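Heads up, one of the protein chains got dropped from this complex, but the rest are sitting where they should.
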Amino acid sequence: MIIVMKHGAGKEELAEVKKRIRELGYKTHVIHGETRNVLGAIGDERGKSVLQSLESLPGVESVVPILKPYKLASREVKLEPSIIDLGNGVSIGGEKLVVMAGPCAVESEDQILETAYAVKASGATVLRGGAFKPRTSPYSFQGMEEEGLKLLALAREATGLPVITEVVNPRDVELVARYADILQVGARNVQNFALLKMLGRLDKPILLKRGMATTIQEFLMSAEYILAEGNQRVILCERGIRTFETATRNTLDLSAVPVLKEQTHLPVVIDPSHATGHARLVPSMSYAAVAAGCDGLIIEVHPCPEKATSDGPQSLRPEAFASMMEKVRAFAAVAGKTI
Amino acid sequence: MIIVMKHGAGKEELAEVKKRIRELGYKTHVIHGETRNVLGAIGDERGKSVLQSLESLPGVESVVPILKPYKLASREVKLEPSIIDLGNGVSIGGEKLVVMAGPCAVESEDQILETAYAVKASGATVLRGGAFKPRTSPYSFQGMEEEGLKLLALAREATGLPVITEVVNPRDVELVARYADILQVGARNVQNFALLKMLGRLDKPILLKRGMATTIQEFLMSAEYILAEGNQRVILCERGIRTFETATRNTLDLSAVPVLKEQTHLPVVIDPSHATGHARLVPSMSYAAVAAGCDGLIIEVHPCPEKATSDGPQSLRPEAFASMMEKVRAFAAVAGKTI
Amino acid sequence: MIIVMKHGAGKEELAEVKKRIRELGYKTHVIHGETRNVLGAIGDERGKSVLQSLESLPGVESVVPILKPYKLASREVKLEPSIIDLGNGVSIGGEKLVVMAGPCAVESEDQILETAYAVKASGATVLRGGAFKPRTSPYSFQGMEEEGLKLLALAREATGLPVITEVVNPRDVELVARYADILQVGARNVQNFALLKMLGRLDKPILLKRGMATTIQEFLMSAEYILAEGNQRVILCERGIRTFETATRNTLDLSAVPVLKEQTHLPVVIDPSHATGHARLVPSMSYAAVAAGCDGLIIEVHPCPEKATSDGPQSLRPEAFASMMEKVRAFAAVAGKTI
Partner (left out) sequence: MIIVMKHGAGKEELAEVKKRIRELGYKTHVIHGETRNVLGAIGDERGKSVLQSLESLPGVESVVPILKPYKLASREVKLEPSIIDLGNGVSIGGEKLVVMAGPCAVESEDQILETAYAVKASGATVLRGGAFKPRTSPYSFQGMEEEGLKLLALAREATGLPVITEVVNPRDVELVARYADILQVGARNVQNFALLKMLGRLDKPILLKRGMATTIQEFLMSAEYILAEGNQRVILCERGIRTFETATRNTLDLSAVPVLKEQTHLPVVIDPSHATGHARLVPSMSYAAVAAGCDGLIIEVHPCPEKATSDGPQSLRPEAFASMMEKVRAFAAVAGKTI
């Protein structure tokens, strides 16, 4: 932590700040600059947010953190990439590009089975489908709940694909874990710390979506909540951030892929469906994501998007998904991955 | 809902869209434009997000909603402003400007009592204090939990001030409701729909904070979740949105006050502490909020900000709060309110 | 400037960075931390952006600037607020709140005279009106150009109000300066450095609008361009920044007022018309701006907004402006200002 003193701050103010830093268990080191003094607080500052409160002392201009605030998620703690077993022989983070596909919401047995067979035939290795749906409107379809989970399990049995589904309430974690192979935390719950802590005590992989206004650093701190409770199987998912642009539903931040790869050992998945909000933009953004070096894609596919209960406009038809997968395969090969 | 057809879309495509709109229970009305056709779908479109899926039909360029998607929160349903009883004789939404003040986190009996007496003496009529703290880092202080709630209850007994405190887990709603007069939903939980539904079944006022990337329309939809479950006592709180600017912690969107006043009957409170992140900016933003027409303020006050376990830099010392309140009173008078 | 070395960077890398910093004319100072080293580069770093390039050296993690990059705009260089003479006996930055009002664009002699008399009667002391209009569309009305300037001069003669008008092309600076009392730089030209340099050599006050995506620091750097050329009469204007929110045209960042007041001696004006984009939101945001401590307001007023060639929706009718001014006066009194 670097503490920048104000222009004109006096000796007593400096002494007071030094004293306070030492009380908090750090060594201090002063750099006397030409127009102001700067103090370094030496020691592991992670988890000691209290240092930030020094900004309230007289003579302090600002407090600048230097270390990254996360540990377990960091490349400094674990250098090699994490390869995470997803069940049914599928793993993510290694040389295989994992494609998760399926409808936004599970709507019926026919719908989920038809989609599961179709996406499997095109090369998807995980089936996605929502049973608990966090919807902006209380009047919108909120998901089939346990009935939906059962249909996902049925589709897994039929196709062999492990299933990923969202959990929105800490209360439902156990229930969802009984049916799902991977539990998903949606963008709206990225800082639902009660939920993250519960998932940290689970023995299942967690796919954590970045929030619409979550910085990469905050995103890794949310992952750290899960890791700190003991669950090391966390998959990060970039799904678009909120910006001023309205041509797309969100703005896909693909530079998050190389930034995350630098800072963490956890695998990174891209969701071009929620990022763009329009099915016709999904293929090009999938190709771009693969070229950027992601470990997987999560794609919305629906047999009849115009009748979907949610997210129809961003869902690919099975044929469009199939033809996209041909090109995904070719880009993956150049990126050094196979499907 | 307005459905805009593509330039060059043919008769069959138009017919198909009309057919589908009628199947969904709307009347249709076509406007034949010079370069493209536009369809109106007549009927109450609220809660029928399925219309958006028509974008997947061939020939459709875009689907443009016309009606606001909320009902109970709307001025169209309830014209006069809601005045909400907060307990201990305090109410919000009428002619009294309500000032809620106190520390970010309850830290000790001495701290909360000292603060409570001080803020009351300066004119605050509600005591704030966190017992369950949603912190970005799992290594930061997470609050005193039930112990903190007990201290808040003690401070209420001592001072007569009703207390507001945050709840972060649906599991804790009953517990928090036993001690608190007002339950607060933090910015990170604005779309934690499981939590909102639980609070909708409670007989206590709820203060709902806008999220960092929540549009005003989404904010009202979150309020609608609580209202739709039966709890009509919802207070809205603007606390800064996330933008590119880093001089402040967030960007306080004060224009939300007149926009919300136009669209909803619910009272509006401003939180300049989280919005600015710096105690020295809190007074001017409090004055501005009052002049903009808000119904209340929620302010962080700490007897010793440099030792605060969280949010020290944005907490006012009691003396600074007292002198700010003098001027708040004067601005409130011009705005037609008293404290 | 603080240079943070990577975790695990070696002695030779550190030595190389030190050597390079010294070559650039700074003293160095190393803080040996627990997990990484940090170097301070001591010396006036302003204007030496070349230090940032040290990030390219092996072993360097990041380069963190400490000093503010502006000088002449800074409170450190000039402590007392600048009071700027605007002509015809009007000055800004002192105890008088200056209200600039008038149409977005000058459209005719009748229109500008009618508006000028009306806003003067309500208390405005500067007349605004655009003759060169930067419009998003090449097919929109681009202003009356010199004809419009002549009409502004006529209105000044008739009412005694000094006039402010925008200049968009360095070529036109002299022409506009012949007619205008204050030259305005629009948000789109905040980093049109060729224009700023020309204006820096002029002997007229400049009102510089913040850009839609301009940080406060960049805004002050743009002011510095004008100051560095010799023109000390710069007025800063916050007019809303671009965010994800669409309920308003832009998001008015009122916290810019106290932040700018802290960092610079230059006066600060608020433009609630462009910030909100809707006439009905202008009064409350004007009150809030005054309460926040601004030095002036700039308001769009049009005798017949529904026929305005530009910005109709955000223009107040003269009667609405008059009634707003009554309350502006009362809020200004509490803020310690008169009109």
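By written order: A, B and C. Residues from 1 in each chain.
Convention: a residue touches a chain if its C-beta (ideal position, glycine included) is under 8 Å from a C-beta of that chain, and two chains touch if they have at least 3 such contacts.
Please read these numbers as outputs of a predicted model, since none were measured by experiment.
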### Summary
Answer key for A:L152, A:V290, A:A308 or A:M324 versus the chain not shown reads A:V290
### Task
Write down which of C:N189, C:N231, C:S255 or C:T276 is the residue touching the left-out chain.
C:N189
### Task
Just name the one of C:E55, C:E174 or C:E326 that touches the chain not displayed here.
C:E55
### Task
Name, in rising order, the residues on chain A that touch the hidden chain in the full complex.
213, 215-217, 241, 243-248, 251-259, 262, 275-276, 280-281, 284-285, 287-293, 327, 330-331, 334-335
### Residues of chain C (touch criterion as defined above) contacting the omitted chain
20, 46-50, 52-57, 63, 69-70, 134-141, 168-171, 188-189, 191-194, 197, 211-213, 218, 221, 224-225, 228, 242, 278-279, 305-310, 312-313, 315
### Query
Which parts of chain B are in contact with the chain that was left out?
2, 4, 7, 29, 31-36, 38, 40, 42-44, 64, 66-67, 76, 242-244, 246
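The rule is short, and it goes like this: only the chains that are shown with their structure count from here on.
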### chain B onto chain C, rotation angle from CA fit, given as a multiple of 5 degrees
180
### Query
Are the two sides of the chain A and chain C contact the same residues or different ones, given that same means over half of the numbers occur on both copies?
same
### Query
So which chain is farthest from chain B, going by the mean of the CA atoms in each chain?
C
### Query
For chain A and chain B, what's the span in angstrom between their mean Cα positions?
26
### Inter-chain centre distance, chain B versus chain C - centres from mean C-alpha coordinates, in Å
31
### Summary
Per the C-alpha means, the centres of chain A and chain C lie apart by a whole-Å value of 38
### Query
For chain C, what residues touch not just one other chain but two or more?
243-244, 246
